[in-house]
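Heads up: the structure comes next, in structure tokens.
Presenting chain A:
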Amino acid sequence: MTEKPKVAWYWCASCGGCEESFVDLAERLLKVFEAVDIVFCPVAMDFKREDVEKLPDGSITVALINGGIRLKEHEEMVKLLRKKSKIVIAYGACSAWGGIPGLANLYNLDEVIERKYLEVPTVENPKEVMPTKKTIVNIPEAGIKAEIELTEPLPVLLPLDKVIDVDYYIPGCPPTPDVFWNALQALLSGNLPPKGSVIGASQKSVCDECPLNETKPEKILVKEFKRPDKAMAKPNECLLAQGFLCMGPVTRGGCKSLCPQANMPCTGCFGMLDGIVDFGGKAISYFGSILDYSPLEEREIKDAYEKVPDWVGVVYRYSLAASKLGHKARLKKVERIKEVTEI
Partner candidate 1 sequence: MSDFEPKIVVYACNWCTYAATDLAGTSRMSYPENVRIIRVMCSGRVDPQFVLQAFADGADGVIVAGCHPPADCHYLEGNYKAYRRFELFRKLLESFGIEKERFRLEWISAAEASRWVQVVNEMVAELKKLGPLKKNLEVKE
Partner candidate 2 sequence: MSSVLIVGGGVAGIQAALDLAEQGIEVYLVDKAPSVGGKMAYLDKTFPTLDCASCILAPKMAALLRYPNIKLIMNSEVLEVSGRAGNFRVKILKKPTYVDWSKCNGCGVCTEKCPTKVPNEYNMGLSQRRAIYIMFPQAVPKRAIIDAEHCIRLNPPPKAKEKAKGPLCGVCERNCPTKAIRYDQQPEIIDLNVAAIIIATGMELYDPKNLPELGYGKHQNVYTNLEFERLVSATGPTNGEIVRKSDGKHPRKIAWIQCVGSRDVRFNHYCSAYCCMAATKQAILAKEHLPNVECTVYYMDIRAFGKGFNEFLERAKKEFGVRYIRGKVRIDEIPESKNLKIVYEDTAESYLKTEEYDMVVLSMAVTPNSKLSIPLELAEGGFIKLKNPYLDPVSTTIEGIFVVGAVAGAKDIPDSVTEASAAAARAALIAKRLACPTPEVVK
């Protein structure tokens, strides 16, 4: 019998949602196990890095990688997987465009670390203990003498394809089971689109699948922009036409418009369509187009824009790291990480 294709499954800077989506395949999961051998999957199985290193180059059929590249370790691992795999797939929004963690690129690393270790409400750190590259533990009475090295963060979070060559993308935060399933079908059947394509999703935007698309008025012109936390959306009426900042028009379909159908504006987790070069830039362009004022009404226009506190968060929620200008990291020495601490 011919041996099954080998699949590696790795996570970088991700939340675990992508792994969840894997589980969400439910009974279809069994079909997957019949079809493939899983050779590497830190989240579920105890394979070590060495095991991968032992594998001959190109021996892994498909490596599914989720999460953005935030740490040196991520970088090393994905480079290793690239070497060992025939096909590398950026799985999920984070891996494809940086995702939510990518929004950290608006700040330099020190700001990020301070935020994470000192400021966030969930952290209690009166001694201001900060991460350390190398920790020397020396407790003679216990006869313990060890050095622990911590991997270093990169100055910015990078999408997978900024670090290694990526063959295909599976979009979503996380990808819906159907999208994942479609993608698997394509992979297993072997009839794949040209390298660099998005697989498993649609070639049209979310509006195409959205039942509310039919409810649009002839012309979409709004006087103000609304957000779901501030305004109540009328059900069964196009959210954009109501003035909500819905990313549906600019976002790749395939999700079956889950959010809009739940009266929640699309946030853009499936990323942009082919031919668009900057997700947020494009979104800005159409939001600016539907605002119904003339330049003589400067005040009204400015107000309408002011009402939305965080435009970057709206238009680049999942794609800042992959955007044309979405990095602000200064090239200055990172000070908040100490070289050595001794205990």
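Please note the rule applied: a contact is a pair of C-beta atoms (placed from the backbone, for glycine too) under 8 Å apart; a residue touches a chain by one contact, two chains touch by 3 or more; residues count from 1.
The candidates came about this way: all candidates are chains of the complex that A comes from, given by their letters.
Just so you know, these numbers come straight off a predicted model, no measurement behind them.
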{"item": "Touching candidate for chain A, same complex, options 1 or 2", "value": "1"}
{"item": "Residues of chain A touching candidate 1 in the complex", "value": "106, 155-156, 158, 162, 276-278, 280-282, 284-285, 287-289, 291, 293-296, 301-302, 305, 311-312, 315, 323-331"}
